[in-house]
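The other protein chains are all here in position, but one chain of the complex has been omitted.
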Amino acid sequence: MPPLLRVQDLKTHYFGFRGTRVVKAVDGISFSLEAGETFGLVGESGSGKTTACHSIVRLLPSSARIVSGSIELEGENLLDKSPAAMRAVRGRRIATILQDPMASLDPLFSIYGQVAEPAYYHQALRGQPLRQRVKELLTAVRIPSPERRMKEFPHQMSGGMRQRIVGAIAQAGGPRVIIADEPTTNLDVTIQLQYLNLLKDLQRASGVALIFVTHNLGIVAKMCDRVAVMYAGKIVEAQSVRGLFYAPRHPYTRALLDSMPKLGTKEPLYAIPGQPPDLSKLPAGCSFHPRCPHVMERCRTEEPPEHSIGDGTTARCWLPIHEAARG
Amino acid sequence: MGEPLLQVRDLKKHFPVGNRLLGRERGWVKAVDGISFTINRGETLGLVGESGCGKTTTSKLILAAEAPTAGAIEFEGRDIASLHGQELMEYRRRVQVVFQDPFSSLSPRMRVGEIIGEPIEAHEKLLRRQVQSRVQELLELVGLRADMARLFPHEFSGGQRQRVAIARALSTNTRLVVLDEPVSALDVSIRAHIIRLLEDIQRRLGVSYLFIAHDLAAVSHLSQQTAVMYLGKLVEVADSLELCATPLHPYTKALFAASLPSHPDEPREEIVLSGEVPSPLNPPRGCHFHPRCPFVMPRCSEQEPELLELAPGHSVACHLYP
Partner (left out) sequence: MATIPVHATPLGGVSRVARRSYRLVAEVPSIPLLMLSILVLAAVFAPAIAPHGKLTPVKPTPEQCQAKFGMADCPYVDNVPPFWSAGGTLGTPLGTDFMGRDVLSRLMYGARISLVVALTGTLFAGAIGTLLGVLAGYLGKWWDQIIMRITDAWLTLPSLVFAILLSSVRGPGLWNMVLILALVFWSRYSRAVRGEVLALRERDFVKLAEINGIPKLRIIWRHLIPNVMNTVMVLFSLQVGVAVIIEASLSFLGVGVPPPEPSWGLMMAQERESLMEGKWWLAVFPGTCITMLVLSANMLGDWLRVRLDPQLRNR
């Protein structure tokens, strides 16, 4: 049984200045996703996680190109598809939820129009069945009085509600995979909790696979089954969520965990030295080495390959594996 | 230490809403509805709340960007509403702010040295040379190099810009810095740097902070005392560690329950609030929180609870207590 989504050695580069400047936003990432699973893609700005998502749905700006690799959805390589075929994939088989609901919703169209659109195009529903479907979707995302709300417009709703409507739109085409790119960053804390719980319930009900892109390890701890940590365009660590928090394999992951303030303690935070990487001027060897507390000579010159530690756990680091584990 | 620097008493700010033309006002937005707190010298008060709770309005009132409808703000014993002219300028020297967005809080066409020096030039009569050397000291204080003074903001990263904003906020012998979500817009790995920098500066200069944020963990890390705000009122005020250990108010408990865990097995009480954060235009009667409260009692919809001190330094506004 092939995995629902399999990304292999994906490379997406940005080309500027008529080809003279190349930014390797995504430089060889591989991961796979099973139905019903929540996969976390963690990274800071410049890590390439957003470019990776755009690559999967092939909605890259004109200055970017997928340079190599494959993206297989249920066995079919998405990179081989024509633009028309990709349109049939987007919304119907893969849907996205983005960070800013005001940017995802068109202010000129009613809620009904926007939620109905994917169902209209991808499932060819019309008239009464379509209304019924929209009502179901709005109820599923816990919008109260959906009949009334359908006729309203985005500006009449609160931030949390809008994000839920974006979730309804994502579900409307009946996708197998939903990519959520920092969907709760702009939401209040208690609304965020509602929303995350909602996503989890929706997932349980429909068996959809969720890719959660975030910089917040707390969300990962709450939502995800497996995680991949990205740095400078590469996946530096991939593990089960428990494994990541209890035994991080890569110094970057460990540093991230140590730099998070934790409730109830005033333990000093570990501040990772240096700046997030400039993708147009990456250092030689391991991209993380200038900031790594365990840097060795080898790290400065040779790029570490992805070591597989079994059980789906991988780490891109030269440290002998047992040394990098916490404990 | 421990001596009050800023005291806020029963502060209120109501905005009129409605059609003045017809000669009647439809209502009031009670953005801040009677809050009182104290910030001591060299200490940090954290102010936590969600959107619409009034924390932004509170910061504007403290910065004298808005005038209160009622209540008093006393700085070093004097009511700031009575300050005018030169005395008001003195106040503005002593109380500064750092905003959330490092990309829009620095003037894009000014050099960083000029940005930091601007408050100094506006308030003190110093020679150019003196201003420049002060700017250099400040740059080094926040962990940047003195020679960066001639660069423009866009040449810095987000975290560095926030450092510049902090340097500017400290430039005039500031006593109180209002930090309005200073790290929310920064990368995760940079937040730790800025939080440590702020701690460091407080230790060295004895500056006080009003730390406004929605991230409970960051707030409780940096503040000695934390106050929780909901719809214009303070619902709980306590020492930060104690608040984390024993939150009393149901809203505080919900905030803790909603804050993200630091690892997958961290226990969290299951409190999911229903409904939306209500708008301050039409706050519920009685306790503002009662429609969403999991522990609501009949009394809650009739009578507003007062903020009572239950234990030394720990006050709650809830009918559950005592």
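Chains here go by letter, A and B, matching the order in which they are written, and residues are numbered from 1 within each.
Here is the rule we go by: a contact is a pair of C-beta atoms (placed from the backbone, for glycine too) under 8 Å apart; a residue touches a chain by one contact, two chains touch by 3 or more.
If you're wondering where the values come from, they're calculated on a predicted model, not measured in any experiment.
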| item | value |
| --- | --- |
| Touching the absent chain when the full complex is considered, from B:Val17, B:Ala70 or B:Ala122 | B:Ala122 |
| Selected from B:Val97, B:Val188, B:Cys287 or B:Ala317 as touching the chain missing from the view | B:Val97 |
| Residue touching the undisplayed chain, where the options are B:Thr58, B:Ser105 or B:Gln136 | B:Ser105 |
| Subunit B, residues in touch with the chain not shown (by the definition above) | 63-65, 88-89, 92-93, 96-97, 99, 101, 104-110, 114, 118-119, 122-123, 168 |
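As a working rule, only the chains that are shown with their structure count from here on.
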| item | value |
| --- | --- |
| Intercentroid distance (Cα basis), subunit B paired with subunit A, Å | 32 |
| Footprint of subunit B on subunit A - complex, ascending | 44-45, 158-161, 188-194, 197, 215-219, 221-222, 241-242, 245-246, 255-257, 259-266, 268-272, 275-276 |
| Contacting residues of subunit B [partner subunit A, same complex] | 50-51, 157, 159, 187-193, 195-196, 214-218, 220-221, 240-241, 244-245, 254-266, 272-273, 276-277 |
